[in-house]
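Removed from the display is one protein chain of the complex; every other protein chain stays in position.
Order of writing sets the labels: A, B and C. Residues in every chain begin at 1.
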Amino acid sequence: MSAPPQTVPAPAPAAAPAAAGGDAPLPVVDQAAVPFFEIETLRAREFIPAAKEALTSLLKEKAEGNVIRPVFNWAGRNSLFPLHWGLACCAIEFAAAFGARWDAERFGVVPRSSPRQCDLLIVNGTVTWKVAHKLITLYEQMPEPKWAIAMGNCATGGGPFRTAYSVVPGVDKLIPVDVYIAGCPPRPENMLDGVLRLEQLIKERRD
Amino acid sequence: MAPMTLFSVADAIAAALLGLLGRLLPAGAAHAVTAPDVVLGLATVVFAAILLAASMLNTILLIWYERKLLGRFMDRRGAMHVGFAGLLQNFADGLKLFRKDTVRPREADSLGFWASPTAYMITSLLIFGVLPISTGWNDGSLPLTLLLALVIFSFAPLFIFLGAWASNNKYSLIGGMRSAAQMIAYEVPILLAVVAVVVLSGSFDLTTIVNEQRNYWFWAPLFLALIVFVAGMLAEMERIPFDLPEAEAELVEGWNTEYGGMLFAFFMLADYLRALVGSILVVLLFLGGWTWPSYVPSALTSFPLAGIVWFMVKTYLVFGLFVWVRAALPRVRTDQLLRLGWMRMVPLALLSIVLAAVVVAARCLPVLGCIPSIGG
Amino acid sequence: MWINMGPQHPMTHGLWNLRVRVEGEVIRDVEPEMGFLHRGIEKISENRHYNEVITLMDRCCYVAGMSWEQLFIQASEQALKVTPPARAEYLRVLSAELQRIASHLMWYAAFVQDLGLMTPFLYGMRDRDLVLDLFQSYTGARMTYEYMRVGGVRNDAPHGFTDQCRKVLDWLLARFVEYDQLCLGSTIFRKRCDDLGVLKAPEAVAYGVTGPMLRSAGVRRDLRKDRPYSVYDQVEFDVPVTDTADVTGRYLVRMEEMRQSVRICRQCLDWLDRNPGPVLADHLPRWLGAPYAPVGREAYLLKRNYPTGLGFSMVEEPHGEAGAYVVNDGGEHPYRVKFRSPVLINIWAAKRYLPGYRIADIPPIMGSVDVCVGECDR
Partner (left out) sequence: MRGVELSAALAARFGDKFLGLDPFPGLVGRVRFDPSVARALFEYLRDEQGFVHLTMVGGIDWVDHREVFYTLWSDRDRTYLQLSADLPADHPTIASAVPVWPGANAHEREAWDLVGIRFEGHPDLRRIFMPEGYEFHPLLRSFPIHEPEELEVKARSD
């Protein structure tokens, strides 16, 4: 196409037999060559995709990077709901972190019992092979975006039970883990520190 | 001068907006734009938007209020670090849930699964259209607002049960069945308690009911009805002594076990919307709405929007009572709950109707007229 | 309809699965499924030194670590023929009783949460933290202490510990009153818990149920009285018993046990104030404290003079009667260690005490059992 079309171009002669067959091809418009302000010259069927593209490109470049992403990132990192699941010793300290002295709810960390409503799987204890597939199921039941914390030595690498025949030596063999917390068991403030480090990780995320 | 209602405010805003638009357009188009029908249509939209914004904002504030209050009851501090004193915590929760993936279990029924939270949310919001918050909130052109509010309020078990059934989860199903049984059982005492109020005030219109309370609030003569109504509302709102449908200990999350993301946020918000409606109804029916006792110095009552402020203070105090109950009481069992509803609450409500009738009769007899009559 | 309650369920307080067959909301049959936390502690113990097993004991029952340390240490001392000094025994009893208070507070928190009571859960956790602070002051850890040793305890209590301990005990006694007001004072609590989960004495004995569950059924059995180990015969306390055999009875028994534990602790503190002394036995087999087994000729010599024997110990643990059976064949590791877990048996009797009640009753009933899956699955 040599020049920008000022009017609707007539169908090319070669296309006439096809038009008689009721299957007229749309006139081809090189949209890259059309200036934005000449949009009313296009037909209505082409207006919608053009406008959509213009809007999305505007949003993508300006709003998404500067507004939408930071806002949702802020929301996501400030309201991490862990799954209410106690595995072993660390579960007691996990519970203590929600007690009166440490009060994890200060940071918006509220345990939920249903994996569908959780963002965070805190593996607080020894994982055995018998419970491994249930752990994976729970992790998969959580909707995206989701994170996992391996709390304590057992979840990190088997801990004192790593030589046992029934223990998974490290939960990262089963699910992707974002933050590891050392300790046997970690103290509640240690666990909260892990959660805050995860928040930092989410903040620095670029995707 | 006609009382300024919320709708007249919306009308004025719509007219102003359209007038502005009309000035930009050619004359013929401006005439079309400022036609009364168009103004009325835009006014309705503006009205709905104001209501939506106000109710949602209040609900989110209510959740924050509950979290802080519960924290204090429990010797801790509640949300603190997101925003000033955790005020932005609920916004963060909401935005996060908005962004989250919404998973529908494979075996779940698609239509029911999506429709029920939406319908639950919509019906809960709809009630705010008929609740007067202050004098002249609506102008009395709708005479049966109380009835309408209660009817919309009682739609909920239908949608809860629909969602629970559609989830295809055993916990959800049991929770949904409990919810339906509980709400139906407590509809009756609530309505009977409301009948007592209606007998005393002689009207189904909430504005009239509040205006009838200018001289004395209804909680004094109708104390029994107040107890029945509050207990019934606790059951309808599914708050803690009666929160069996979402009993965390036995049914994981109750009927919203399978819901996550935005649909769960809808359920959660609608729950608190209903809690707000419940508190507002208690204030309207028994605590004198936007009126204040006569001994309150006029400095406290004469500032602009005093009615709304007083109303919200009362509402939040009533909701604080609900939170207190939540912090202090354990959960009852299904059969105990139903027995309480049918065997205790219904007779009490009936008794309160009789009491209301006695009060009305006493008002008619000048000899026994110890209670000041209404309207001189 | 079969319902799986677990392994991820708020009711379980750990990793186990309760399969329930219900008709409507009424329970017809239950089937506990265990083993999700089976960590092979008995097998690991066979490959460790006696003092290294203590590490596992803390993790075995993570809410009552001290009691399980005491259990294993007593069995090992019997197998190895070692006698600890008296001060160590008093410190052990003090630790075990403080542990009983901490464990019962943990139980209280979990139990009331099952009933929907939110506030007492936090109160229980808050007061438990005070007891854990005491532990921290002389063992250095909140939950996993590794405090007891074969032949005594690791270290003495620090200066000023007894006064601080008395203060905490006074505070706790005042709090117990509040707990009772929050629970027994509530009509809903009584309505929900009375005549719930009834397990009468003959069935309880037949099923081997022990601890507060058995005492709530009217059987006055407490190993601390019946078969006094350590220095329990030198302290005064009562064994609380009720005959209702229901959830309220278990609640009452546990609350009273906490008060009795405070009484025992005070007597131990008085004794500790009066009697300073060593806390570790002088004549220990040489390698007991060694991180690695001696090698070569020394090992052979030690082995020759080393006693063989069997050790058997039963301890009244917060959950019930825990037992340990240690076989010492003269090696540096125990040949076989077998533990008896009270919780496993108490859960197993659910087939008797759950059917007939409703789904809503499962959390309070199982809460009143006081489940600790760590010791149950080992």
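Just so it is clear, contacts are C-beta pairs under 8 Å (C-beta built on N, C-alpha and C of every residue); 3 or more make two chains touch, one makes a residue touch a chain.
A quick note: this is a predicted structure, and the numbers were derived from the prediction, not measured.
J.: In the intact complex, which of the presented chains make contact with the chain not displayed?
T.: Looking at the complete complex, the unshown chain comes into contact with A, C.
J.: Would you mind spotting which of C:Asn51, C:Gln78 or C:Asn328 touches the chain that isn't drawn?
T.: Considering all chains, including the one not shown, the answer is C:Gln78.
J.: For the chain that's not shown, point to the residue among A:His84, A:Arg106, A:Lys130 or A:Arg187 touching it.
T.: Only one listed residue reaches the unshown chain, and that is A:Lys130.
J.: One chain isn't shown here. Among C:Arg19, C:Lys338 or C:Arg358, which residue touches it?
T.: Of all options in C:Arg19, C:Lys338 or C:Arg358, contact with the hidden chain holds for C:Lys338.
J.: Of the residues listed, C:Glu97, C:Glu146, C:Glu321 or C:Asp370, which one is in contact with the missing chain?
T.: Touching the chain that is not displayed is residue C:Glu321.
J.: To test your reading of the contact rule: which positions on subunit A touch the chain that is missing from view?
T.: Touch with the absent chain occurs at residues 129-130, 158, 162-166, 169.
J.: Using the touch rule from the top, list residues of subunit C that touch the missing partner.
T.: 34-35, 38, 40, 42-44, 46-47, 78, 205-209, 219, 221, 226-227, 310, 312, 314, 321, 323, 325, 327, 335-336, 338, 340, 344-345, 348-349, 377-378
Criterion: only the chains that are shown with their structure count from here on.
J.: Any chains in contact with both subunit A and subunit B?
T.: C
J.: Could you put a whole-Å number on the gap between the CA centroids of subunit A and subunit C?
T.: 43
J.: Please tell me the distance, in whole Å, between the geometric centres of subunit B and subunit C computed from their C-alpha atoms.
T.: It comes to 49 Å between the two C-alpha centres.
J.: Multi-chain contacts in subunit C: which residues touch at least two other chains?
T.: Each of 9-10, 122-123, 126 in subunit C touches at least two other chains.
J.: Considering subunit B alone, which of its residues make contact with at least two other chains?
T.: In subunit B, residues 74-76, 248, 252 touch at least two other chains, as defined above.
J.: Over in the complex, which subunit A residues touch subunit B? Could you list them?
T.: 71-72, 74-76, 78-79, 99-100, 103, 105-108, 112-114, 116-117, 119, 141-145
J.: Okay, in this complex, where on subunit B does subunit A touch?
T.: 67, 71, 74-82, 86, 88-89, 91-96, 98-103, 248, 252-253, 256-261, 264
J.: What residues on subunit B touch subunit C, complex-wise?
T.: These residues of subunit B touch subunit C: 70, 73-76, 170-171, 174, 240-241, 243-244, 247-252, 326-336.
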